[in-house]
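Supplied in structure tokens, the structure appears directly below.
The complex appears here without one of its protein chains, the remainder shown in place.
Now for chain A:
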Amino acid sequence: MQSEFNIYGQTLSSRLILGSALYPNPALMQQALQQSGCEAVTLSLRRQAPEQQGGEQFWQLIRDLKLKLLPNTAGCHSVQQALTLAQMSREIFQTNWIKLELIGDDYNLQPDPILLLQAAEQLLADGFEVLPYCTDDLVLCKRLYELGCKVLMPWAAPIGSGLGVLNPYALRTLRERLPDATLIVDAGLGVPSHACQVMEMGFDGVLLNSAVALAKDPVLMAQAFSQAVSAGRSAFVAGAMPKQDFASPSTPVLGMPFWLQEAP
């Protein structure tokens, strides 16, 4: 019943992708990732401080999980920064996948649509399989798709806000107008019902981090999101009933007792 979830030719059985940041401790990160059933995890690169040992522990934990790695270019504000970070990521993580983040505004961490197109074009030409973190703007997403980005990752709301889907019309439009693109909602989801909502719309997957990592019980929340993503996908495949503005009785009217065809 469930069609395949495919990212640049690699099939994933889980439609949930989780981030690896902000967990209370590394052990909880590891448990949450395991319990979510996710098969891909996002991570990043930062300057190495030789006196710090935490980085090595993180890398070992991630490797032990044997998940597919989706490195990001978080924090980049220029095309050159994103290109360089992507190239460094490819060398270390041995993957052509890159979650392209190019920030245009520091207040809401909104992607810069113009620089995003420029960077995506150069990364694709350099052999990367680009997963751009983008807004829900239809024209931007069309341009990214036409460039060769087979996967698009529009936001639901600003990163880390937990606000849920701010513009359902825009997301529904993306799904309708880009039926062949792999669409993953990335950023802004706060609770499992948000994930279920976008999966019911027909999105292919969900990427989130804060909603799980900052929950009181990240492991339980990871499970909850996993169930919500599955439920939403099943509902989309099943096909929802049509909406109407009036009531229709579900119990048959025919044969109702106490009713007389004519007045006594």
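FYI, contacts are C-beta pairs under 8 Å (C-beta built on N, C-alpha and C of every residue); 3 or more make two chains touch, one makes a residue touch a chain; residues count from 1.
Here is the rule we go by: contacts and distances are computed from a predicted model.
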item	value
Name per UniProt, for the chain absent here [options: "CO/xanthine dehydrogenase Mo-binding subunit", "ABC transporter permease", "Sulfur carrier protein ThiS" or "DRTGG domain-containing protein"]	"Sulfur carrier protein ThiS"
Among A:38, A:159 or A:184, residue touching the chain not depicted	A:159
On chain A, residues whose C-beta touches the chain left out of the figure	19-23, 29, 42-50, 55-56, 58-59, 62, 71-72, 74, 80-81, 83-85, 87-89, 91-93, 159-160, 209-210
